[in-house]
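Apart from one protein chain that is not included, each protein chain of the complex appears where it belongs.
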Amino acid sequence: MNWQLLIPELGMLSAAALFLVLACLRPDPRKAYLVAVTAGAASAAICLASVFLQGELFGGAYRVDLLSQSFKCLLSIGFFLVAFLCGELEGVPSQRHAEFYFLMTLCTLAMMLMASGMHLLIIYLALELSSYSLYIMVLMRSDEPQGLSSGLNYFLVGISASAIMLFGMALTYGATGALQLQDIAAAAPEIIASPLTAAGILLTLGGFFFKLAVFPFHFWAPEAYQGAPNQVATFISTVSKVAAVAILVRVISPLHGMELLVKAMIAMAVVSMTVGNLCAIAQKDFKRLMAFSSIAHAGYLMIGLLCMNAAGYTGAIFYVTAVLILKFTCFMVMITIADDGRNLQISELAGLHRRSPLLAMALMMALFGLAGIPPTIGFSGKLLLFTAAVGQGYLLLVLIAMANVVISLYYYLMVLKSAYLDEPPSELPPLKVSLPTQMMAIVMTAAIVIAGIYPNTLLMWVAEAVRSLP
Amino acid sequence: MIVPYYHVIILAAMLFALGMFCTLARRNLIMILLGVEIMLNAAALAFVGAALQWQQMEGQAVVLFVLAVAAAEVSVGLALMVSIYRRSGSLDPDVRLTPAGKGAE
Amino acid sequence: MTLFAILFYAMAALVLLSTALAATRRNMVHAVLCLVVSFFGTAMLFYLLGAPFLAALEIIIYAGAIMVLFLFIIMMIRTDRQPDKIFTTGRLIAAGSICAVFLFALVGLTLEHPGGRDLLMAAQASPAEFGFYVFKYQWLSIEIVSMLLLVALIGALLLGLKLRRRSTDA
Amino acid sequence: MPLSFPIDVSLASAAAALLLPLTAFGIIMVAVRPYRRLCAGISIAAVGLSLMLAVFLLIRHLGMPEPVVYQKSWLAIGMMHIPFGILLDPSSLLMLTVVSLISFLVQVYSLGYMAGDPGFSRYYGCMSLFAWAMMTLSISSSLIQIYIFWELVGLSSYLLIGFWFEKFSASEAGKKAFVMTRFGDVAFLLGLVLLWLQMGDLDIVRLNDPAAVTQNLSPAMITLTGLLIFGGIVGKSAQFPLMTWLPDAMEGPTPVSALLHSATMVAAGVYLFARLFGYFSLSPTMMSVCLAIGTISLLMASTMAMVARDIKQVWAYSTISQLGFMLMGLGAGSFFSGVFHLMTHAGFKALLFLSAGVFIHHFNTNDAFSIGRQGGRKLKSATICMMVAAGALSGLPPLSGFFSKELILGRLLELGNPAWFVAGALGAFLTAYYAFRLVFLILFPKTGDAGAAPDDGHHHHQPAGALAMNAVLWILAAVTIVLGFWEHHVTTFLASALGAGRSQPIGHHPWLPIAAGLLAVSAVGLAWLEFGRKKARQIGFIERLPALARFFAQRWYLDRLYRYLLDKWVYQGISRLFTWNDKKVIDGAVDGFGGTAIHIGTLIGRLHTTMIQNRLMVMALAIVLMVLYFGLSG
Partner (left out) sequence: MELQYATFPFLSALLLCCVVGLAAILFTPDSRPGTIKRISAVFSGATLCLSIYLFMAYDQPLGGYQFVERLDWVPSLGISYFNGVDGFSLPMLLLTGIVFFTAVLTMWELEKRVKEFFALIFLLVTGVFGLFISLDLFFIFVWFDVSLFPMYLLIAIWGSTRKEYGAMKLTLYLLAGSALILPAIIYLVVHSGLQTFDLIALINAHAFSAHQQRLAFLMFYIGFGILAGVFPFHTWSPVGHVAAPTAVSMIHAGVLMKLGAFGILRVGMFLCPEGWQHWAPLMALLATCGIVYGVFVGLSQTDLKFVIGYSSVSHMGIVGLGLSTMTLEGLNGAVFQMFAHGIMTALLFSSVGHIYDRTHTKTISELGGLSRTMPRAATFFIMAALAGIGVPCLASFWGELAVFLSCVKVYPIFGALSIGALVVGALFMLRVVQKICYGAPLEHFSGLSDMTAAMTTPRIILVSVILLFGFFPGLLFNMINTAAIQFF
């Protein structure tokens, strides 16, 4: 048993323990925030330092390789970023902040476990752990009715999806006699080809699709985003997506050649994109809009996953990194504007270009990135995804996706219009943007553009990580 | 030698369908939760059957954890239901929660 | 047909019947009680399928703890305010047909599945063996589940605290 | 080191003649617009120099055996080889001289006429532009070059007609002129392109070579391209059915009318026909069409002129009819008659307009009756010059028109069908009639003879201007009188012109000059009877038939028809239909697509706010369907 392999997880676990202790001490929120940011930075550093660890634990049930470690890096960076936003955690009662950080840490830990898990049971439990942490985090919203109703939605869809996933696991296990991913893939060919196996795997994937918010498992997303505290919504739309992709890449990669599964995924991808984008058009609430756009992005991510080859996985991982950065930037702008933790209406962005040109620019770049317009990281991601898909012969799928990109552009432009064009009904003072936030906005904008123009480094890393798939 | 494996699966599927039916059709939050419990139970049954078919203990081990998850689910779920009931006085899933401070107490 | 088989089918019938009753009872107390019966049946099935320890746990945790929790809550909540109709006809038909189609599809898949018709070999996992297995091979899962239960605990606590604070406020 | 490269004198002087007006145009428009006199000076000097060079060239090339061609590639891409060239042959030299002469005279005349106009500089700029374009057109060596300058001539015509752009009718007339001639030009371009594709180039010398043409083109193709090119001629020379722009073009300043719309520009069409005479004569159909169109135009325009009251309108109609007459001559197969009439016509028509300009300038009216009543005849030199010119127009011996008309009539006689001759003679008769109708109207006003009109010299503008105007009149009158006697010289000179070789012989009937003279005299007599003599009621025989008079006065309702077609078919028909289609169908589809997307989005979005179980139901349904699909396909 090589404990070193678990260093990132242990680091996260100790952070969680620290917050549990803090929760009992009831520190003031400011202090808790500093601890959280420090912990986030530390864990990100630990993950980066341990990125080249390799090995297997628990008889192959837990795999540490470049892919998993890269995902852990992304997750801990995401955690750090979200923690960074918690400086104005107005959506959560101030005496509950330590618990909030505890749950967030635990959730991230669960996601890290997901990234390494090779055994469906571990994956399932880690998934449940992260889901439950998120349910509670959503419910912690101080605006109680909002939090309650969205938490209820999230919870009900979540437990249904988890039940379905469990049943799927049972079917898979029944068909193949294995729960470890390598063993499932190693089952007899006629078993693999059997529709029951495919159905079992499809239902199993349902749980992950729920995390990713792919149609038809997406129904929680709008409500949950809308009702959750802003930081939680950020967490769900960034870190949680990374975890979902991590686990999907893991689970799907041994299954190549399952035609039925691919077909189902194509259908889900198409419907997700279309439903997400069409619904987003009609939204007024910023977070709700982001939720629908997340659903659409889940559809794009599915394109990469369903290619079932290295190019596709590379695309998906690259894209989810892009989404992490882009969504985070959007939410950062939103949180800075809605500094009392309220839900931001899109119309409230009016006059942003004057109140804070920097944030307006960051928002613009992020929105164009989400729409997939070059030279942003979002475009590089889409290019990778679509190249993979066309390589597999899914030209029509790519055309549909591009049509969706155009639809999505409409609502992104509407947001942009609010920020750049509309004048607020009454003159608003310039936004007070703290120095760290300014720095962060600059860093994020630079990251969006640089990774869009010169994606090579990131791409090489991702491709290398994908190569470590068994 | 007891029964063919697929009989167990079909039984589990029937249970699962019943659970799903309960979840989808009952206009009551607690019954929805109950339906999910039935679904989990069905999955557990399928696991036990599969474990027997493959003569492994892995499947049985899963059931153990399913029980734990079910317990967690019920504790959180019921706490949530009670909160909602306190707030709205109803367990209708279509309930619209009143804004803060105007709870129907 | 062996005795095991007869027992299995009888229990299956019992479980199905009681679950169906549970799903359709208007009175929730009745529903929960029906479900308790169903869980007892399931426990018997577990036993038949070679998992005596799980059968015990099923009764203790499911029928014992979880269902009792349900009962508590149901009793705590005045049920007379519930909507009169438990089913609206449209939803009933929709849900019913979805479930029926699901069942049909699954049965079809199962019947086609190679190896599905093999008879199960009777076997028994003794509790000791089982425990040994779990703690030898699955302890990471145990750790995760322990954290999960902790989270659930904190969650329930937070929700409860909110309630208390609200009632003290009010 | 002395510059010593061989300079061809002809080339140099031709090039200089072309460049001068362009330079003048450039300088006027860019640099010296505020200095009005300087502008006029530059322009007149440039065109004067050009005139001298043209005369020099003419003299130098008298009796030349072969056309002289200088060409330089303007543009050469693939088969699109566009040369810029100078082709000196008798007809082009004559045309060059005529154009520069009339331009020069008109510009000098304008010194007086346009004095005090706010657009004085612009006027001279446009005049220079016109002179450049027209002169280059006349000595172009290829058809495409002709087309290019043909368009430029049209452009300067547009600018000059609409010179007084504040008047709606002027700008409208300019637009009308441009668009209607464009109609013809489009046909021209199409024919030219077809010809180009078949021939490989558009060299005029080559086009006039029957061997080269028949080798490359089928007879049908010759006719087709010929007809299309003839379309351009019809447009530019205001022939039926594209004639109606010319009377309106009289909205421009009178010198412009004199220069462009009677003497030179409109003659470009006829000139083009003469240029391609060798080519056109290969297709008998083509020649018949030309003859027919010429005849129709001649007669129609004459009838219109008989009832017009506006002095410039009358001369405009007469231009149409005389151009038709030239085309008759050419179409009948006689190269010389057409070209000679073109030259004489340039002289006397310019004179007619310029003298009319004196009246108009003086009395500020275009109405012949009104001019007569206000004492038009008191302007002696103008009146006399007008009478000379009208005589020439009518074909009264011994004025220039007499000779050229006689030539054409002589050729018409040679045609098998006497109808052509009769029509020609009728046209000549009517021409003489309406010309002198107008003269008599001015000379012998019937009512309110307000004898208070001042004498010739008393104008409210500078005497220098008036002097210039009168001098020009007299020069032109002299030309008109003597030109006819040079008939023989001109014809011999033209004998070596391009295409002249295919000219048909002109019949020589000793009685014809006498008959033609008598015809003209009788027409003048008729006019005298009706308008001139003391007791004349000044009502023409046409006016006794009010319906017919109205029909003629309305220009045979051609204008109305075009207007109707334009309004009903173009503006309210196709244009409106297309606009509707654009808005409702094409754009409507685009907007509808977007609208539908938003609508569907709202609908599906609503699903996401309904009861949680509905959503769970959809989720379950989707899963079940997928599983079912697995079951069915497995």
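In order of appearance the chains are A, B, C and D, and numbering begins at 1 in each one.
Everything that follows uses one rule, which is that contacts are C-beta pairs under 8 Å (C-beta built on N, C-alpha and C of every residue); 3 or more make two chains touch, one makes a residue touch a chain.
Predicted, not measured: the structure shown is a model, and the values here were computed from it.
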{"item": "Chains still shown that are in contact with the chain withheld from the display", "value": "A, D"}
{"item": "Touch with the omitted chain, as defined above, among D:L11, D:A45, D:V69 or D:L190", "value": "D:L190"}
{"item": "Residue touching the undisplayed chain, where the options are A:G59, A:G257, A:G391 or A:P430", "value": "A:G391"}
{"item": "Hidden-chain contact residue, picked from the options A:L34, A:A186 or A:L399", "value": "A:L399"}
{"item": "Contact set of chain D toward the excluded chain (per top definition)", "value": "73-80, 144, 147-149, 151-152, 155, 158, 162, 165-166, 168, 170-172, 174-175, 178-179, 182-183, 185-186, 189-190, 193-194, 196-197, 570-571, 574-576, 578-579, 582, 586-587, 590-591, 594"}
{"item": "Residues in chain A touching the chain absent from view", "value": "353, 368, 373-375, 379, 382-384, 386-387, 390-391, 395, 398-399, 402-403, 405-406, 409-410, 413, 416-417, 420-421, 453-456, 459-460, 463"}
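Operating definition for what follows: only the chains that are shown with their structure count from here on.
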{"item": "Chain pair with the higher count of C-beta pairs in contact (B-D, A-B)", "value": "A-B"}
{"item": "Chain B and chain D: spacing of chain centres that average the CA atoms, whole Å", "value": "95"}
{"item": "Intercentroid distance (Cα basis), chain D paired with chain C, Å", "value": "100"}
{"item": "Distance from chain D to chain A - Cα centre to Cα centre, in angstrom", "value": "77"}
{"item": "Shared interface positions of chain A, touching two or more other chains", "value": "121, 125, 128, 132, 135-136, 139, 144, 152, 156, 160, 164, 194-196, 199"}
{"item": "Residue list for chain C, restricted to those that touch at least two other chains", "value": "91, 94-95, 98, 102, 105-106, 109-110, 112-113, 115-116, 137-138, 141, 145, 148, 151-152, 155, 159, 162"}
{"item": "Arrangement of touching chains [line / ring / star / complete / other]", "value": "complete"}
{"item": "Contacting residues of chain D [partner chain B, same complex]", "value": "610-613, 616-617, 620"}
{"item": "In the complex, chain C residues that touch chain D", "value": "91, 94-95, 98, 101-102, 104-106, 108-109, 112"}
{"item": "Residue numbers on chain A that touch chain D, as the complex places them", "value": "152-153, 156-157, 160-161, 164, 194-196, 198-199, 202-203, 206, 215-217, 219, 222-223, 260, 263-264, 267, 271, 275, 277-283, 292, 407, 410"}
